[in-house]
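Apart from one protein chain that is not included, each protein chain of the complex appears where it belongs.
Now for chain A:
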Amino acid sequence: MSKKLTLTDVLVTVVIALVFSLIYKIWGPLYSFLSVFGLHIDQLIYGMWFMAATVAFLIIQKPGVGLLAEIAAAQGEFMFGGQWGISLLLYGFIQGLGCEVIFALFRYKSYRLVVMCLAGILAGIGSLWLDTYYGYIGDLALWNLLLYIGARLIGSIVITGVFAYYLVQALEKTGVTNLVRPVSRDDYRALEDGR
C-alpha cells in the first residue's frame, strides 16, 4: 500500500487534467462572452478549473495528486498558447495547494462529498486571493465584489465538489477506476478469504 506516486499515477493524473482542460477550453469561450457585461456570470463555471484535482484525487487516492492535477491542467493550457499566459501556472499551483490542504487535513483517507466541497471552497479562496493582486478585486464596488465572490464559491462547491463526486461514482461503474486505485486492505482480505 505504497503512498508514493508511481509513473502510472502521474500519467493518469496528467491525462485526467488534460481531459478537463480540453472540455473547459471548448466551453470556456462561450462563458467568457458572458463576462463582457461585467456581471460575473462566467464565475459560476470557474469551478471546472479545480474539478481535475478532486476527480483525480477520488480516482487515485494518493497524496500530491490534487496539486499535480492542477499544475498539469495549467501547463496544458499554457503550452498551447492559452490566452491567459503565464498567470495560469501560478493560479494552478495555488488552487491545487488549496485542494491538497483539505485532503491532507483529512489525512487523505476521507473521500466524502463534504470533503470535496471543502476542497473546492479552499481552491476558490486561493484563486480569489490571487485575484486581489492580479485583478484588484478589492477595489470593486461592494455589491459587485460580493457577486464575484459568491458566484466563484457557488461554482466551486457545485462543480468541484458535487459534480466531481457524482462523476467519479458514475465512472466507477465503467470499471476503469479499479485499474489505477491502490489496493486496499479489503482487497487483501478478499484474497485471504478466497483461499
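Observations on the model:
Quick note on the criterion: contacts are C-beta pairs under 8 Å (C-beta built on N, C-alpha and C of every residue); 3 or more make two chains touch, one makes a residue touch a chain; residues count from 1.
Here, contacts and distances are computed from a predicted model.
The complex includes a chain that is not drawn, and of the options "RNA polymerase sigma factor", "Cobalt ABC transporter permease CbiQ", "Oxaloacetate decarboxylase beta subunit" or "NAD/NADP-dependent betaine aldehyde dehydrogenase" the UniProt name matching it is "Cobalt ABC transporter permease CbiQ".
In the full complex, chain A touches the omitted chain through residues 5-8, 10-12, 14-16, 18-20, 22-23, 26-27, 32-33, 35-40, 42, 45, 48, 55, 59, 68, 72, 75-76, 78-90, 133-136, 139-141, 143-144, 148, 158-159, 163, 166-167, 170-171, 174, 176-177, 179-180.
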